[in-house]
Structures are given as C-alpha cells and as structure tokens.
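The complex appears here without one of its protein chains, the remainder shown in place.
Entry: subunit A
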Amino acid sequence: MTVAVRSILGDRALVRDVAALGLAVFAVSVSFGAIAVAAGIPPGLTVLMSLLVFAGGSQFLAVGLIAAGNPFAAIFAGLLLNARHLPFGLAIGDVIGTRWWQRLVGAHLLIDESVAFALAQPDPVRRRRAYWATGGTLFVLWNIGATLGVLLGNAGDPDALGLDAAFPAGLFALLLPTLKDPTTRLVALTGALVAVVTTPILPAGLPVLLALTGLLALLARPRPRKTVSS
C-alpha cells in the first residue's frame, strides 16, 4: 500500500492536477453540507449521505426532493442520475484491479472525475494509479468538505467563485486526448448534443444516458475505424 501511495506521489503532474480539481470539489462539498442542514437534514445524516452515496449531483437532488417532502422521488431521481455509473464500470472496470477487495472498495470510488482521469492516461499502470488517486483524494475531500459545511452552516455561493465552470472545463481538458480519435470524437460530440437538446424535456440523468445513442453515429460511417485511443 505504501508503495502504491509513493508511486502516486511520485507522479507530480497527477498530484497537481487532482489537487486542482479536488479544491473545486471541496468547495462544492462544503456548500452541499451547508445546504443540506439548511434544508432540514440532520447533521449526522448529511455526513452519512456524503460517505455512503458519494455522488454529488444525486446528493443535491435528493436533499432538494426530501426538503420538498418527496422521499420516494429523492431515491428514484437520484438513482436515475447515478445509473451512468454502470456503463462507466463496464468501460473502465479493468482499471480498478482484479482482487475482490480492490473491486469492492474501488467501485465506491467510481465517480465522473476518477473515470475521466483514468481515461486520460496513456497506459494501464498510469490508468490504475490515476483512478485510485483521484477517487481516493476526492472521497476524502468530499467528506471533509461536507462535514465542514455542516459545521459552518453557511458556505457562501460556489457559483460566485465560478466553480460551476471549473468542473466541465476540467472534464473537457481530460477528454481532449481521447477526442483526438476521429471516431470517438464523432460519437462523443453526437452524444453530447443529444444530451444537451433533451435536457429541458427529460428528467435529470436520462439525457446523459441517452448520449449513448451517439454510438449510432458509427452506423452512419461505412467502415468504422478499429483503433480507439484509450
């Protein structure tokens, strides 16, 4: 384990990049903690939710729906938003490791950011390192942040710091190497367009899943290339 940690710390660029996104995530989690207690969720349960769910979007959504007196919708909508984790796991499950404890622990660290950082790496060793470093760091920061938000009760507005722009920009930067492949680019951009266009009319979570119809763009190409940069 210490060897693994040392190997992660040895990768300066990775540490720096994860820290950059980690700070943005931290600030958002502070606001989550504050918003949740303001919405009437008990402090202990707010921290418990962050620990056990560890998926920011669904946590905000669930808090809003619980506050609105609709607990069933909170579960259903949250799960719809998190359904994307299944295809994520299918796509990068081999990165996590082959031992059972690695899969059981690693699965909980499966978040958008850990997938994006893993996908941006050129080889399997670095992919695994990036996955665990990102997932582990963000798990710690997310929960410290949520706890801090609960204690402070008021975290200010993360949008005032522009943090809502940091997440998509970071994702885009991480995706760039993958998007160099023309086939992947076609599929991903088609999917992104489908998601944006359907967002106003579909419940949260479905548009992103619907982006997978971007794969149909492959059918429009007579001979799809076999090579995929990964």
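Everything below uses one rule, namely that a contact is a pair of C-beta atoms (placed from the backbone, for glycine too) under 8 Å apart; a residue touches a chain by one contact, two chains touch by 3 or more; residues count from 1.
To be clear about the criterion, contacts and distances are computed from a predicted model.
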Hey, which one's the missing chain according to UniProt: "ATP synthase subunit b", "RNA polymerase sigma factor", "Glucans biosynthesis glucosyltransferase H" or "Branched-chain amino acid transporter"?
"Branched-chain amino acid transporter"
Among the options A:L119, A:A133 or A:V150, the absent chain makes contact with A:L119
Subunit A residues touching the chain left out here are 16-17, 20-21, 24, 41-42, 45, 48-49, 52-55, 58, 62, 66, 71, 74-75, 78-79, 82-94, 96, 98, 103-104, 106-108, 110, 112, 115-116, 119, 159-176, 178-179, 183-184, 187-189, 191-196, 199-200, 204, 207-209, 211-212, 214-215, 218, 226, 228-230
